[in-house]
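I'd like to ask you about the structure that follows.
As you look at this complex, bear in mind that one protein chain is not there, while each of the others sits in place.
On to subunit A.
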Amino acid sequence: MLLILWGVLIQFTIPIDNGDALKNAEADSQRTLYPYVTGTSIVAIKYKDGVLMASDMGGSYGSTLRYKNIERVKAIGKHSLLGASGEISDFQEILRYLDELVLNDNMWDDGNSLGPKEVHNYLTRVMYNRRNKFNPLWNTLVLGGVKNGEIYLGMVSMIGVSFEDNHVATGFGNHLARPILRDEWRADLSFEDGVKLLEKCMRVLLYRDRSAINKLQIAKITEEGVTVSQPYSLKTFWEFQAFHNPTAGAQGSW
């Protein structure tokens, strides 16, 4: 009887049951098969006062650099920063879930607030459960934050692999940035040194990752709160001898 009442006031979306999502062609259109608009690497490190996270502002549509003003690092609640690479629409959906989570947490009004560890755990559960249904959110997420003096940095991938570390990177950053970080990261990095280290990684990515663009933001989270920098560009150097006369070794078109 209550169903009749609820039906009067709430519109239900009628679930379309097309059967087995794995085999049925119609059901295929309801699960994520490929990413469409993607963001490239995120690089993040712990430093003396908190966490620094760097990302560029590009959204690629395949090999086209279609969107150049996408913020891929967002503040979550009072204590966390979330950076995402991969499908941008899935990132936006995750932000909606987290917005609801933070709102419900705030409405208790009991002096408590969600910390980075809790948000990371929530994201891990969401990503893993979606993967188990063969309908992943096509993102690799980086979650950093500070609560009660504890600095936290972790990562979740689209298959639900989740871990914490002193420095993390997604996508190409894993291959190009992490070796640099393994050599040069220290626990007592100052803010300036941390930014320099991140810029070093981002510059390598800019040279070598074709979906990177030269417009980046660096976000900082400390006990005091979140600051996201204005977008800026890195200086690059292209005056190598080999670039001066690129066809010197092979004249003509063939």
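Before moving on, here are some points about what is shown:
Definition applied: a residue touches a chain if its C-beta (ideal position, glycine included) is under 8 Å from a C-beta of that chain, and two chains touch if they have at least 3 such contacts; residues count from 1.
As a convention for this text, contacts and distances are computed from a predicted model.
Per its UniProt entry, the chain excluded from the display bears the name "Proteasome subunit alpha type", taken from "Proteasome subunit alpha type", "Palmitoyltransferase", "Queuine tRNA-ribosyltransferase catalytic subunit 1" or "Large ribosomal subunit protein bL19m". The missing chain, though absent from the display, is touched by one residue of A:32, A:106 or A:166; that residue is A:106. Residues 1, 5, 8-10, 96, 100, 103, 106-107, 109 of subunit A touch the missing chain (whole complex, contact as defined above).
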